[in-house]
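Complex shown without one protein chain; remaining protein chains in place.
Coming up: chain A.
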Amino acid sequence: MKVLVAVKRVIDYNVKVRVKPDNTGVDLANVKMAMNPFCEIAVEEAVRLKEKGIASEIVVVSIGPKACQEQIRTALALGADRGIHIEADGDVQSLDAAKLLKAVVEKEEPKLVILGKQSIDSDNNQTGQMLAALTGMGQGTFASEVVVDGEKVNVTREVDGGLMTLSLNLPAVVTTDLRLNEPRYASLPNIMKAKKKPLDTMSAADLGVEIASRLTTLKVEAPAGRSAGVKVADVAELVDKLKNEAKVI
(Lines give C-alpha, C1' and ligand atoms only; values in the text may rest on other atoms or scores of the structure.)
Protein backbone atom coordinates (compact mmCIF):
# COMPACT_ATOMS: atom_id res chain seq x y z
CA MET A 1 0.00 0.00 0.00
CA LYS A 2 1.02 3.59 -0.58
CA VAL A 3 1.82 5.76 2.44
CA LEU A 4 1.79 9.56 2.31
CA VAL A 5 3.81 11.44 4.92
CA ALA A 6 3.58 15.20 5.43
CA VAL A 7 6.61 17.00 6.87
CA LYS A 8 7.15 20.59 7.97
CA ARG A 9 10.26 22.74 8.06
CA VAL A 10 10.53 24.45 11.44
CA ILE A 11 13.11 26.01 13.71
CA ASP A 12 15.54 23.35 14.99
CA TYR A 13 14.33 22.17 18.38
CA ASN A 14 17.74 22.89 19.93
CA VAL A 15 17.68 26.56 18.96
CA LYS A 16 16.84 29.11 21.62
CA VAL A 17 13.71 30.92 20.46
CA ARG A 18 13.91 34.72 20.50
CA VAL A 19 11.01 37.06 20.04
CA LYS A 20 11.69 39.98 17.67
CA PRO A 21 12.04 43.34 19.43
CA ASP A 22 9.15 44.78 17.40
CA ASN A 23 6.85 41.98 18.64
CA THR A 24 5.86 40.87 15.14
CA GLY A 25 7.04 37.31 15.56
CA VAL A 26 9.94 35.03 16.35
CA ASP A 27 13.35 35.83 14.89
CA LEU A 28 14.05 33.20 12.21
CA ALA A 29 16.85 35.07 10.37
CA ASN A 30 20.03 32.97 10.22
CA VAL A 31 18.51 30.37 12.53
CA LYS A 32 19.06 26.66 11.98
CA MET A 33 15.97 25.00 10.54
CA ALA A 34 15.11 21.30 10.56
CA MET A 35 12.33 18.80 10.08
CA ASN A 36 9.70 19.07 12.82
CA PRO A 37 10.51 16.28 15.34
CA PHE A 38 7.00 14.79 15.22
CA CYS A 39 7.30 14.65 11.39
CA GLU A 40 10.59 12.75 11.72
CA ILE A 41 8.69 10.17 13.76
CA ALA A 42 6.06 10.03 10.98
CA VAL A 43 8.74 9.38 8.34
CA GLU A 44 10.34 6.71 10.52
CA GLU A 45 7.01 4.93 11.01
CA ALA A 46 6.41 4.86 7.26
CA VAL A 47 9.91 3.50 6.63
CA ARG A 48 9.34 0.76 9.21
CA LEU A 49 6.07 -0.17 7.48
CA LYS A 50 8.01 -0.46 4.24
CA GLU A 51 10.69 -2.58 5.87
CA LYS A 52 7.96 -4.91 7.16
CA GLY A 53 6.66 -5.26 3.62
CA ILE A 54 3.38 -3.49 4.43
CA ALA A 55 4.06 -0.19 2.68
CA SER A 56 5.02 -0.43 -0.99
CA GLU A 57 5.75 3.23 -1.67
CA ILE A 58 6.35 6.25 0.58
CA VAL A 59 5.51 9.67 -0.79
CA VAL A 60 6.64 12.64 1.29
CA VAL A 61 5.02 16.04 0.91
CA SER A 62 5.94 19.42 2.33
CA ILE A 63 4.32 22.84 2.04
CA GLY A 64 6.44 25.98 2.22
CA PRO A 65 9.19 28.01 0.58
CA LYS A 66 11.80 26.44 -1.71
CA ALA A 67 14.03 25.76 1.28
CA CYS A 68 11.68 23.07 2.57
CA GLN A 69 13.02 20.83 -0.22
CA GLU A 70 15.88 20.25 2.24
CA GLN A 71 13.45 18.53 4.61
CA ILE A 72 11.96 16.52 1.73
CA ARG A 73 15.50 15.38 0.80
CA THR A 74 16.07 14.41 4.44
CA ALA A 75 12.95 12.26 4.36
CA LEU A 76 14.09 10.71 1.06
CA ALA A 77 17.44 9.93 2.67
CA LEU A 78 15.63 8.24 5.55
CA GLY A 79 13.82 5.94 3.14
CA ALA A 80 10.93 7.76 1.43
CA ASP A 81 10.70 7.07 -2.31
CA ARG A 82 9.39 10.26 -3.84
CA GLY A 83 8.83 13.88 -2.86
CA ILE A 84 6.18 16.50 -3.54
CA HIS A 85 6.91 20.13 -2.77
CA ILE A 86 3.95 22.49 -2.65
CA GLU A 87 5.48 25.92 -3.01
CA ALA A 88 3.98 28.57 -0.76
CA ASP A 89 5.65 31.64 0.66
CA GLY A 90 4.35 33.20 3.81
CA ASP A 91 1.98 31.86 6.41
CA VAL A 92 0.05 28.70 5.47
CA GLN A 93 -2.45 28.05 8.25
CA SER A 94 -3.66 24.60 9.30
CA LEU A 95 -6.94 24.62 7.38
CA ASP A 96 -5.20 25.60 4.13
CA ALA A 97 -2.46 23.04 4.75
CA ALA A 98 -5.20 20.43 5.19
CA LYS A 99 -6.88 21.54 1.95
CA LEU A 100 -3.59 21.30 0.04
CA LEU A 101 -2.91 17.87 1.50
CA LYS A 102 -6.45 16.79 0.63
CA ALA A 103 -5.72 17.65 -3.01
CA VAL A 104 -2.56 15.55 -2.84
CA VAL A 105 -4.49 12.68 -1.23
CA GLU A 106 -7.02 12.79 -4.09
CA LYS A 107 -4.20 12.54 -6.65
CA GLU A 108 -2.09 9.96 -4.91
CA GLU A 109 -4.79 7.87 -3.20
CA PRO A 110 -2.65 6.63 -0.31
CA LYS A 111 -3.99 3.99 2.09
CA LEU A 112 -2.40 5.68 5.07
CA VAL A 113 -1.44 9.28 5.72
CA ILE A 114 0.98 9.89 8.59
CA LEU A 115 1.63 13.34 10.07
CA GLY A 116 3.22 14.69 13.23
CA LYS A 117 0.64 15.54 15.89
CA GLN A 118 1.82 19.15 15.97
CA SER A 119 4.63 21.35 14.77
CA ILE A 120 6.91 22.84 17.37
CA ASP A 121 6.55 26.36 15.99
CA SER A 122 2.82 27.07 15.91
CA ASP A 123 1.89 24.23 18.32
CA ASN A 124 -1.58 24.03 16.78
CA ASN A 125 -2.20 20.28 16.67
CA GLN A 126 -4.82 20.61 13.90
CA THR A 127 -3.69 19.67 10.40
CA GLY A 128 -4.01 15.87 10.62
CA GLN A 129 -7.50 16.01 12.09
CA MET A 130 -8.61 18.64 9.56
CA LEU A 131 -7.25 16.56 6.69
CA ALA A 132 -9.10 13.50 8.02
CA ALA A 133 -12.37 15.46 8.25
CA LEU A 134 -12.01 16.97 4.76
CA THR A 135 -11.25 13.60 3.15
CA GLY A 136 -13.84 11.72 5.21
CA MET A 137 -11.19 9.48 6.75
CA GLY A 138 -10.95 8.12 10.25
CA GLN A 139 -8.13 9.37 12.46
CA GLY A 140 -5.77 7.90 15.01
CA THR A 141 -4.25 10.91 16.75
CA PHE A 142 -1.27 10.97 19.17
CA ALA A 143 -0.27 7.44 18.16
CA SER A 144 2.13 5.38 20.22
CA GLU A 145 1.57 2.18 18.22
CA VAL A 146 0.35 1.55 14.67
CA VAL A 147 -0.56 -1.96 13.52
CA VAL A 148 -1.86 -2.46 9.99
CA ASP A 149 -4.13 -5.48 9.71
CA GLY A 150 -5.63 -6.06 6.26
CA GLU A 151 -8.12 -3.30 5.51
CA LYS A 152 -7.91 -1.92 9.04
CA VAL A 153 -5.30 -0.21 11.15
CA ASN A 154 -5.20 -0.42 14.93
CA VAL A 155 -3.85 2.71 16.53
CA THR A 156 -2.95 3.00 20.20
CA ARG A 157 -3.29 6.60 21.30
CA GLU A 158 -1.71 8.53 24.16
CA VAL A 159 -4.70 10.07 25.91
CA ASP A 160 -5.19 11.82 29.26
CA GLY A 161 -5.00 9.15 31.93
CA GLY A 162 -3.53 6.34 29.83
CA LEU A 163 -3.75 4.68 26.44
CA MET A 164 -6.70 4.04 24.12
CA THR A 165 -6.74 1.69 21.13
CA LEU A 166 -8.94 2.30 18.10
CA SER A 167 -9.57 0.30 14.96
CA LEU A 168 -9.81 2.46 11.83
CA ASN A 169 -10.95 1.60 8.33
CA LEU A 170 -8.31 2.26 5.69
CA PRO A 171 -7.59 4.73 4.25
CA ALA A 172 -6.93 6.59 7.48
CA VAL A 173 -4.93 9.43 8.97
CA VAL A 174 -2.47 8.82 11.81
CA THR A 175 -0.73 11.55 13.81
CA THR A 176 2.38 10.64 15.75
CA ASP A 177 3.24 11.11 19.41
CA LEU A 178 6.72 11.00 20.88
CA ARG A 179 6.92 7.37 21.87
CA LEU A 180 5.79 5.85 18.57
CA ASN A 181 9.41 5.19 17.56
CA GLU A 182 12.93 6.56 17.66
CA PRO A 183 13.87 8.01 14.29
CA ARG A 184 17.08 6.78 12.67
CA TYR A 185 19.83 8.95 11.26
CA ALA A 186 20.35 9.11 7.53
CA SER A 187 23.57 7.44 6.34
CA LEU A 188 25.89 9.27 3.98
CA PRO A 189 25.29 6.84 1.05
CA ASN A 190 21.53 7.29 1.54
CA ILE A 191 21.90 11.07 1.60
CA MET A 192 23.73 10.83 -1.73
CA LYS A 193 21.09 8.50 -3.17
CA ALA A 194 18.29 10.80 -2.00
CA LYS A 195 19.56 13.53 -4.30
CA LYS A 196 18.55 11.39 -7.29
CA LYS A 197 15.08 10.49 -6.05
CA PRO A 198 12.18 12.23 -7.84
CA LEU A 199 10.83 15.47 -6.39
CA ASP A 200 7.85 17.22 -8.01
CA THR A 201 7.08 20.84 -7.37
CA MET A 202 3.61 22.34 -7.61
CA SER A 203 1.77 25.42 -6.45
CA ALA A 204 -1.42 25.87 -4.46
CA ALA A 205 -3.06 27.08 -7.67
CA ASP A 206 -2.04 23.84 -9.43
CA LEU A 207 -3.97 22.02 -6.72
CA GLY A 208 -6.94 24.37 -6.96
CA VAL A 209 -6.56 25.71 -3.41
CA GLU A 210 -6.72 29.38 -2.52
CA ILE A 211 -4.63 30.34 0.50
CA ALA A 212 -6.60 32.62 2.82
CA SER A 213 -5.37 33.76 6.22
CA ARG A 214 -8.23 33.53 8.66
CA LEU A 215 -6.13 34.15 11.75
CA THR A 216 -4.09 37.32 12.13
CA THR A 217 -1.28 37.44 14.63
CA LEU A 218 -1.50 40.88 16.24
CA LYS A 219 1.63 40.55 18.35
CA VAL A 220 4.12 38.05 19.71
CA GLU A 221 5.72 38.62 23.09
CA ALA A 222 8.27 36.89 25.25
CA PRO A 223 6.61 35.07 28.14
CA ALA A 224 6.44 36.88 31.44
CA GLY A 225 9.42 35.62 33.36
CA ARG A 226 9.23 34.26 36.89
CA SER A 227 11.89 35.63 39.13
CA ALA A 228 14.05 33.38 41.23
CA GLY A 229 13.04 33.16 44.89
CA VAL A 230 15.23 32.24 47.80
CA LYS A 231 17.57 29.35 48.48
CA VAL A 232 16.85 27.47 51.68
CA ALA A 233 19.62 25.91 53.75
CA ASP A 234 17.99 22.56 54.49
CA VAL A 235 14.81 20.52 54.34
CA ALA A 236 13.61 21.73 57.74
CA GLU A 237 13.73 25.33 56.59
CA LEU A 238 11.95 24.38 53.35
CA VAL A 239 9.05 22.71 55.18
CA ASP A 240 8.84 25.64 57.60
CA LYS A 241 8.62 28.14 54.71
CA LEU A 242 6.01 26.10 52.87
CA LYS A 243 3.88 25.81 55.99
CA ASN A 244 4.29 29.25 57.55
CA GLU A 245 5.30 31.61 54.75
CA ALA A 246 3.73 30.27 51.54
CA LYS A 247 0.97 28.44 53.48
CA VAL A 248 0.59 25.79 50.78
CA ILE A 249 0.84 22.67 52.97
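Just so it is clear, contacts are C-beta pairs under 8 Å (C-beta built on N, C-alpha and C of every residue); 3 or more make two chains touch, one makes a residue touch a chain; residues count from 1.
By our rule, contacts and distances are computed from a predicted model.
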- Going by UniProt, what is the name of the one chain that was not included in the view, given "Sulfate transport system permease protein CysT", "FAD-binding protein", "Cytochrome c oxidase accessory protein FixG" or "Ring-1,2-phenylacetyl-CoA epoxidase subunit PaaD"? "FAD-binding protein"
- Query: Which of A:82, A:184 or A:241 sits in contact with the chain that's absent?
  - Reply: A:241
- Pick out the residues on chain A that sit against the missing chain. 11, 16-17, 19, 26, 93-95, 98, 120-134, 136-142, 144, 154, 157-169, 172, 177-179, 214-223, 226, 228-232, 234-236, 238-243, 246, 248-249
